[in-house]
Every structure is written in C-alpha cells, then in structure tokens.
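Okay, handing you the structure first.
Heads up, one of the protein chains got dropped from this complex, but the rest are sitting where they should.
Naming follows writing order (A and B), and every chain is counted from residue 1.
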Amino acid sequence: MSAGAASSSASGSGNDALLIDGVWKFYGEYPALRDVGFRIAHGSCVALLGRNGAGKTTLLKILAGLSTPSKGRVLVDGADVRAQATRAKIGVLGHGIGVYDELSAFENLRLFADLYGVPNPKKVAMEWLERTGLERVKDGLVREFSRGMRQRLAVARTFLHSPSVMLFDEPFTALDDRAIAVLQSLLKDANAAGRTIVMSTHQIREAMELATHVALIGRGELIYSGGRTQQMLDDPGWLYRTYGESS
Amino acid sequence: MRDKIFYGLSAATALLLIRNLYMIFMVLPDELNQGAAYRIFYFHVPSAMLGMSGIGIALIFSVLYLITKDFRWDSIAAGITEVSMVFCTMFLVTGSLWGRIAWGVWWAWDPRLTSALVLWLIGSGYLMLRRAIDEPTTRARLSAVLSIFGSVNSYIVWKSIEWYRTQHPQPVLSIRNGGGMAPGMEATMYWNLLALVMLGVLLVMIHMRQETMSRDVEALRRYAHAL
Partner (left out) sequence: MKEFARQVWAITGKDLRSEMRTKEAINASLAFAVVILLLFSFAFDQSSDEMKTMAGGLLWMVFAFAGTLVLNRSFVREVPNDCLDAILASPISGAALFLGKAIGNFVLLMIIEMACLPIFSVFYDVRLTAQPGWLAAVMLLATWALVVIGTMFSALTVNMRLRELMLPTLVYPMMIPALTAAIQLTTVLISGEPIGENMIWFRLLAAFDIIFTALAVTFVDTVLQG
C-alpha cells in the first residue's frame, strides 16, 4: 500500500550496480510499469516479488536490455543497458532455458562464450560443463537431455561469462532438487564474490534465504523496496500480507 | 474545432464532387477517338496519382513515428496507406474497365497498371500486418518498418517495370494524342484531382479517429484483465 521508494543501502563507491530511474512501460495506452525507480548496490541480492501480471517480467526484460522503457532509463554500472559493452556484464536466465536443442552442450556454451567475447572460449565452456556436472554429456544434443540437465546447462550459459550483474526470472520454477541445489550454491558463491543478483520468484522461502534486499511490485508500481529483515526470513509471507493488495 | 474543420471540409468536398460530376457528364463533349467511355479517365488518372504516391508519403510519417514514438504519426501513416489502397484499387478497376472497352481485354500489362498491382500487394501486406497485431506499440513499430521497406521498394518496382516494358512494349491507356488534351478536359481533371485529395484527407481524418479509439479500447481491455 505504501509507495515506499526507499533506496537500498548503498555500499561501495562509484556507480550503483543498477540504477532504475523513472521507468514507465506502455503497451499502447496501458501502463505496465509506472514510474519505477530504485537503486541496487554492487553485491546485493534483490528478491523481486509480486503477483503474476504485476510487471516483474516486464521490468526484468528492461533490465536485461531486451525491451526499451517508454520513459526513464536503466543504467548498469553507470552505462546505458542497451549498449553492447554493458550487456557483456549481464547474465540473464528467463523462463526459457535459452539453449539450442539441435546443438550439443559444448557447442551451446561455445556459442555463447563467443558471443560474449570470453577469452579462451573452449576452455571456459569445458570448465562450466564440469561445474554443472555435464562434462560426460558434452557432445550430447540438448534435445536428448533430461529436464534437469537442460536446466543445468542453462545455468552454465548464464554464468560462463562471469557477469557482474545477474538477472533471473523465476529460476527455481520447475527445477528438480539437484538443479535447485546447484543453482543455490552457485548463487551463494556469486553473491559472495561480489556479483549483483536480481531474482524474481514465487519461491519466497528460497528467495529470502539468499536475498539481501527485497522489492515488491504491484500493478506496475514499486510498492516496497528495502533491506531483507529477519522478520521476512522468519515469516516469508509477511511482506505480501503487509503490503500486498488483497489476495 | 477539429469537428468544424471536418464538417466544413466534407461540405466543400461534396460540392466540388457534384460540380465535377456535372462537368464530366453534362458539359464536356465526347473525346475524338474513344467516345463516351473516356470519361472514366477523370477518375482513373487522379486515383493513379493518389494511389501510387500514398505509400511514399506514408514513409515520412512512419519515420516520424520511429523517431518520436508518438502514436499520432502512426495513425496518419496507417490512414494514408489505407486510403491510398482505396485509390489504387479504384485505379486498377477503372483501368480494367477502360481496357475492356478500348481494347477488348480485361487486363493489360502496361507499366502503370502492373506497378499499381505490385504496390497494391505491398499495401495489402501492410494492412494485413496491422490486422494481425493487437498490441498498439508493437503494431506501430513493425508497420513503420514495413512501410519504410515497402516505400523504398515502390520506387524500385516502378523503375524496374518501366524498364521491362520498354524492352517488351505493350499498349498504353491514355487519351493524350500526340502530346495534348483539349483545355477543358485538362482543367476538369485537375479539379477532380483536388476533389479526390480532399476526399482522401477526410478519410484519413476518420481513420485517425478510429485508430485512437482502438488504442483506448485495447488499454481498457488490459485494465479489465488486470483487475
């Protein structure tokens, strides 16, 4: 209910990892996002919460540079997110796994390593196959993989270029337990290494464990934004009850 | 204010068209070689001019939309394209009728008719694209790009068909005999061109109003779903 646009605690000098400034997104005359603005400091892990249709995916697409805001701007580390050089710093894992069925696991990772300009692409691709436990099927075609294997490959794709900002749209949805464990450990390591993470999710419990900050979106507006408190960790449903609209 | 302009223009257009029709059917004499049927020329030629130039004019507004993202430019571009499609159709139909009477065939591959047919196909592609996209911003964006491609291509199409027909000559529908028309005829043709331009402007204005309403309805639908 309250339109708290409080910014997350700033740590570190220089630019914020992400600066979202007065972002509106219109579909025709309909505002899907209304004057959304907040800052995300380096090393934060932000849980982006909200009902379906609130605008989380729309916001994440804008943060990833996949969609242009109708008004306002998004800066990643001080630079416009739409610039090519900036996108090299961002890793994105959306609803789809973003890997090609007709290519092998290795070929997929090699492709993205090339696109992201990673030095030693072959080596890096192999490394990430090992880290996600896929080295034995490196030449297998993705269309023959089990669901869990595909998800792990998607995670490898997201991490392989060592992005400083990582965006996840409902990453835990429909993951099997092995994949969840892999992802959680990778996220913890990434955050510990100073990477910034923004994660939209309905799995509030997992999110609250990892998150340092929380942002709640409702009907296109930023309803609440601030640090993750102990109360939120103990009672994950508290935020929705206090700030959420009915239901 | 806008309504006043609209009704004023409608009245003027109606009067001008009535005056022209009177001139065309009552006053002017039959043409030397082609008899009474040539009168179709007074609609055939202006509709060619309007039909073929429309897509080029729409280009300007499509580019303006992409730069400013203001929906009014998109509405105008769409309106101009749709109206010029009407005139293009008129050109093709009158051309077909005139050809039937003048040469006994329903269709002739003369350069202007052929170009008009290709432009008609490009224009109908544009209209189909707009029909197929519900979301206004995407629709405006994609149809603007299509309009740019179609418009640039229209010039190339025109040139290429002209060259082709130069190499493979066909008869040409015209009433210019050795480079001139009787003075009364030329004047009336330009008066009718003016009348059709005014009619075109009216139709574009109506279309713009429709586009605005369609966007409002789309927004209301989304609001309703969000509740």
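Before moving on, here are some points about what is shown:
Going forward, a contact is a pair of C-beta atoms (placed from the backbone, for glycine too) under 8 Å apart; a residue touches a chain by one contact, two chains touch by 3 or more.
Only a predicted model underlies this, so the values are computations on that prediction, with no experimental measurement involved.
Contact with the chain not shown here comes from a single listed residue; of A:Leu75, A:Leu111 or A:Ile180, that residue is A:Leu111. In the complete complex, the hidden chain is touched by one of A:Cys45, A:Ile90, A:Ala156 or A:Met208, namely A:Ile90.
Note on the undisplayed chain: of the listed residues B:Met23, B:Leu64, B:Val86 or B:Leu142, the one touching it is B:Leu142.
Across the interface with the omitted chain, subunit B contributes residues 66, 118, 121-122, 124-125, 128-129, 132-133, 137-138, 141-142, 145-146, 148-150, 152-153, 156-157, 159-161, 163-164, 167.
Touching residues on subunit A toward the chain that is not drawn are 61, 64-68, 84-85, 87-88, 90, 92, 94-103, 107, 111-112, 114-117, 141, 157.
Assume only the chains that are shown with their structure count from here on.
Subunit A and subunit B, compared by their mean Cα positions, are separated by 50 Å.
Residue ranges of subunit B in contact with subunit A, taken from their complex: 69, 71, 135-137, 215-216, 218-219, 222-223, 225-226. Note for the complex: subunit A touches subunit B at residues 26-30, 53, 70, 219.
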